[in-house]
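Heads up, one of the protein chains got dropped from this complex, but the rest are sitting where they should.
Entry: chain A
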Amino acid sequence: MKEPNDIIIRSVAKVAVVIIFTFAINLFISGHHYPGGGFIGGLAFASAVILLFLTFDIETVRKNIPLDFKVVAAIGVLIAVLTGVGSLLFDVPFLSQSFGYFNLPVFGKTELATAVLFDIGVALAVIGTALTIIMSIGDDR
């Protein structure tokens, strides 16, 4: 590999990626009551990884994140569908959700919802799919 003169993008990306990751997680968590959710959270997350792809090259990033993103997408869909299947156990319609308030040690009184589990699945599926697409069109050697 030749060494391109890209010191600026490398320095910026190292900071920006952390910010985008944080923002993605924020988007994901706020999604339960405010705009956001698994889909755009996942997309924002994927965009950070794509920024890494652009800054460093695909091989370097893949060496550091040794995941098959197709498998990530499959696991995501599995989680999403299986949360739906969970409602079969309680004899309520498929994909029913519920929530409750719990007193957690650090957060205090917190609302926990089963929809978040579904959203994790969605996020993983989006991340996996977006990165698979980018990698298969970007990596055409």
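Just so we're on the same page, a contact is a pair of C-beta atoms (placed from the backbone, for glycine too) under 8 Å apart; a residue touches a chain by one contact, two chains touch by 3 or more; residues count from 1.
As a convention for this text, contacts and distances are computed from a predicted model.
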Among "Insulinase family protein", "ABC transporter permease subunit", "Amino acid synthesis family protein" or "Na+/H+ antiporter subunit D", the UniProt name of the subunit that does not appear here: "Na+/H+ antiporter subunit D"
Contact residue for the chain not shown (choose from A:I25, A:A74 or A:L117): A:A74
Identified contact with the non-displayed chain, of A:P66, A:P93 or A:G108: A:P93
Missing-partner contacts on chain A, residue numbers: 70-71, 73-75, 77-78, 81-82, 84-85, 87-88, 91-97
